[in-house]
Each structure stands twice: as C-alpha cells, then as structure tokens.
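Dropping the structure in here first, questions after.
What you see is the complex with one protein chain gone and the rest in place.
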Amino acid sequence: AERFGIGRPATEAEIAAWNIDIDRDGRKLPPGHGSVAHGRAVFEAQCASCHGSRGEGGTGERLAGGQGTLASAKPIKTVGSFWPYAPTLFDYIRRAMPMNAPQSLSDDDVYAVSGYVLHLNGLAPEDAVFDAHSLAAVRMPNRDGFVPDPRPDVKP
Amino acid sequence: AERFGIGRPATEAEIAAWNIDIDRDGRKLPPGHGSVAHGRAVFEAQCASCHGSRGEGGTGERLAGGQGTLASAKPIKTVGSFWPYAPTLFDYIRRAMPMNAPQSLSDDDVYAVSGYVLHLNGLAPEDAVFDAHSLAAVRMPNRDGFVPDPRPDVKP
Amino acid sequence: MANPATPWFGSHPSESHIHFLECSGNPGFEAIKGKTASDLVGLVSCAEWTGVRLATVLREAGLKPEARWVVAEGADAAAMTRSIPIEKCLDDALLVYSQNGERLRPQQGYPLRVFLPGFEGNMSVKWLRRLNVSAEPAYSREETAKYTDLMPDGTARQFTFVMEAKSIITRPSGTQRIAQGFHEITGIAWTGRGRIRAVQVTTDGGRSWRDAALQEPVLNRALTRFRLPWTWDGQPTTIASRAIDETGYVQPSFEDLTAVRGLKSFYHNNAVVPWRIAADGEVANGYA
Partner (left out) sequence: MANPATPWFGSHPSESHIHFLECSGNPGFEAIKGKTASDLVGLVSCAEWTGVRLATVLREAGLKPEARWVVAEGADAAAMTRSIPIEKCLDDALLVYSQNGERLRPQQGYPLRVFLPGFEGNMSVKWLRRLNVSAEPAYSREETAKYTDLMPDGTARQFTFVMEAKSIITRPSGTQRIAQGFHEITGIAWTGRGRIRAVQVTTDGGRSWRDAALQEPVLNRALTRFRLPWTWDGQPTTIASRAIDETGYVQPSFEDLTAVRGLKSFYHNNAVVPWRIAADGEVANGYA
C-alpha cells in the first residue's frame, strides 16, 4: 500500500524517557542492586500499609503464599505461586508501585523490594542481594505453568 | 407474513374527533356555508394582521395575485396563481389558520373566509356564498399545472 | 392509531435502522452561494430510528384492495398532513418511537412519528395522530402549494419524494484554510435510492476524478463518509466530490441540474459543491 511520508523518527531522548519495559529473561534489566534486608525496610515503609508486613492481609493484593494451590478448588494466585518470571516483578513494581506514588523508587530500591517479595515467598534467602544477573537467574515455581490458548475448546 | 393480533379497532368517536381531511374534489366537505361578505369581516378581524387586508404585504404568506407569472423569471405562487384545488383551501384554513389559533373557526366561517380569499384572487364575485357544492365547483386557474415527477431527469 | 401514547416497545415487533433525514430544500437554489458546508447542506442528519414497520401495523389492521395511499396527520398546531404511496408503506416505512436509543424528544415527534427512509423530510410526519388509508392522496396544501417543484415552463412537479444522491467535501471546505502538504480530503455522501456505490473526487477543477474510499459499513439510505489522501502542491485549484448511487445515478453539476429545472424549483437541489482553494490556502465556495 501507499506510503504517505507522515511523522518523523522518535529522538533518542524521547525513547529514553519512556523506555522502561523489562523482558521476561531480564536482558533489559538496568544497572543497580539491592539487598533483601534493604528491601524489608522499603517494604515496611512503603508497601506494608497496603499489602501487610508479610505480603498478605492488607487491602492490596496478596503477594505471598499459595504455592501448590493452583490445581485446588481454592487456588491462591500470588507472586510466589503464580508469576512465571522474576524480572516481571522488577518491571511491575518499578512502573506501578507503590500505588500511591508509582515510578518514585530508585532502581536500587526496586531490586531490593523485589528481592524482599521473593524472600517472603521463600524464593530468596535473608541475605540475598539482587541485580540484573541474579534477578534474571531466579527460577519461579510456576515458570512452566502457562499454556497457549487452545480455544475454541467447548464443543456444542 | 405472521399476524400478531395486536391493537384494537378505533372507535367511531375516536375517528370523528380527528376526521377533518378534505379531498381535492370536495366530497368530504362538511355541511355549512358562508358568504364572501362575511368572509371579508372574518378576514379583516382574524387574518389581515398577518396577510394584509388585500391578502398581500403582511408577514404571513401572500395569498392573492401572481396569475400568469409561473413561467416567468419571478414566479409568484399564491392561492390564485398556484393552488390547484379550492377544497384544499377549506382544508388548510380549517386545520391551520389563523396561525395563532388554528382549528378555532366554525365551518361556516371557514367557508366564508375561503370564499373571500378566492374573491381576492378574482375567482369569486362579491356576492357569492360558498358551501360544499359551490366550493367544489370552483375551477382553479392552475388546476392542470401539476405534472408527475419524471426524475431521474438530469443525465451526466 | 387509536392510542399512539401507549408505549409501543415490547408490545409491537420493532426494528432499528440507521437512515439520513433531509429537508427537501437542502439547499435552496438561492442558497447555493453559502460560505460553509453547513450553510449548503446542513439540513441533513443521520440517526438510528427504532419503531414498528408501518407494514406490520397495516397488516394487523387489514387493507382493502383499493388502498393506494396512507394519509399521515400530525398533532401539531397545523395538523400537518402528507400522503404516502402504499408501496412505500408496505416497504420500509416505519412508525418510530426512539431515536439513537432514547425515546423521541418532543421536537422530534414524541410519542410517535412516521419515518420514510430516503424521502423528503417533511413527509416523516411528527406527533402522529392519525393514519387514513385511502384510494387517493390528500392533495393537502403541503403537497400542492408546497413541496412541489416549479419548472421554467410554469408547470410544477408533484410527488417528488425521493432525495437524490448528494455529496459534499467537509474537509477542506468553505472558511477553512489549509497548508501545503498532506491532507486527507473527507466528506459525506448519501442517496434516497439505496446505497452509495462510489464517490469521485476531483482536485483539479473537474479535469480528472478519482474514487474515494468509502467508510464501511455503507448503509442503505444513510450518510456515508468518503476519504481520499491528497498532497496539495500550493497551487490554486478547485476540489469537489460527486456521488454515484447503487442505481448508477450520478450527482449532477449545478449547471446540468439547472439547465433542466431552472432556478425556481426551490426543492431537491442535489448539485455538486465545488470548493475553490486560493494560493494562501483559503477555501471558499466555488459558486460564490
């Protein structure tokens, strides 16, 4: 089809301002690092009011527990039980949390608090420190839990 | 196609309340009568304020004159020059005039003032009296001036 | 029509249709010099109308063999009366109670109005109080003294119901101003005879015409948007559109139309509207 010659290339600066999406393999994770210990402090200060200090029981979504429940009559979907990729945790917390001030955390703080949420789910030891490499290396329990859409699946 | 059995026949009373349309031949004209002289009085009292005392020059539409102008560059369309059927005059005045109080005239007054409008157009003598029979008998000058729609009529 | 105030929804089988509704004097032959697209063809609208087919009501009532016309009468002060040929009544004529999904507004004929797709707007009688089935038209004042088209020979055409194919470019159009470069020419087209088949656009004063794209869905007797990408080189020119409908009818130029009908027929002017674009990008009526 016809090309109209409309528009212009986006500038590097324009791209950089909004270039925050992280892939599932973590190749786009930024520099920086944060410890689970620091993550606990960030979480207590900025997350626990909604999510509860152990990641459950608040008005925000439950972030921990539920492993092994997915096939049950009362599945509990959390970061630990349901999320397939750890880098997505960095992506989502950086872009959307804390809900009252999204995109306000430093990358270091995002690494730290992501680590703390993993720790709450038994997926990182107390003394862990996360950066691009180590976060990408976490294998989430439900990593292989997703299947392609087979619909139409209900025959009349 | 299917019949649903909805609705009910209109009653005689319901029909009578709204049964005012007059055909072009005047067969549906009601009883009653009125003179051109009385029509002049009705017209002066209830019509002239809008249409002018001789049926022209007011804010309402011009009612008289214009015969012989239809094929000219400045056609003037009035009751006398353009209207094909006299009974329609009764129909329209009864249903729609005077504009500030439509359907307020008696049938006698409508006969009278219709006659006066014809008189203003030279289509009735000063001493004429109109009723169903005589109004239907008036032959309007533009009686045969109407042709069926021949469109599409403009070839590309 | 004993009790038109009875809510009809649910108690009668209804349909909804998207149709244009247009004044037969849109524009008058004198108004052809209007400045804007709205001055010229602003007396048209397009809406979704919901109601019962007149054919359904007539079938329930039962028709005699001599039934040839249905005379519709409004409950307005003038008890407006128009006669509808029985063919239209048994085809797509509607008695509508809703417009665009809400009950008719008072100004639009609440509680019930006639809707005649593609016919001149005056016939879609509002505030309907009566339908009188008869062998003859009423020959009411509105279908003799008015809504008849006076020809140069002094005769007048009568029962000129259908609104013929029309189109107009709405962008760029009169009083707008454009810059050199890329523009999407767009406008609307419609025809009382069914669907728009094509709209052709000239950007060189009528020397050549190109097919515009029609926005789907192209509906029966409904406004149809057309679009054509165009790069203006900055030279003065005249642009215009012409509609072609599914019957093959081609929207005429004002010259061709008035050569047949003269300048005094008042109604049913569906001529092409040319827009003149000056060197500074000002757009103006090409007839003015």
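We just call them A, B and C in the order they show up, numbering each chain from 1.
Everything that follows uses one rule, which is that a residue touches a chain if its C-beta (ideal position, glycine included) is under 8 Å from a C-beta of that chain, and two chains touch if they have at least 3 such contacts.
From a predicted model like this one, the values you see are computed outputs, not experimental measurements.
Asks: In the full assembly, spell out which visible chains the left-out chain is touching.
Replies: Contacts of the omitted chain with visible chains: A, B, C.
Asks: Give me the chain B residues in contact with the hidden chain, please.
Replies: So the residues of chain B touching the missing chain come out as 2, 4-6.
Asks: Can you name the residues of chain C that touch the chain not displayed here?
Replies: Residues in contact with the chain left out: 10-18, 171, 182-184, 186, 215-217, 219, 225, 227, 229.
Asks: In the full complex, which bits of chain A touch the chain not displayed? Write them out.
Replies: Residue positions of chain A that touch the missing chain: 1, 3-11, 14, 18, 20-21, 23-24, 70-71, 73, 75, 77, 79, 82-85, 88, 91-92, 95-96, 99, 102-103, 145-156.
Throughout what follows, only the chains that are shown with their structure count from here on.
Asks: Just give me the whole-number Å value for how far the CA centre of chain B lies from that of chain C.
Replies: Taking the average C-alpha coordinate of chain B and of chain C, the gap between them is 28 Å.
Asks: Roughly how far is chain A from chain B, going centre to centre by Cα mean, in whole Å?
Replies: 82
Asks: Taking each chain's centre as the mean position of its Cα atoms, how many Å separate chain A from chain C?
Replies: The computed centroid separation for chain A versus chain C comes out at 58 Å.
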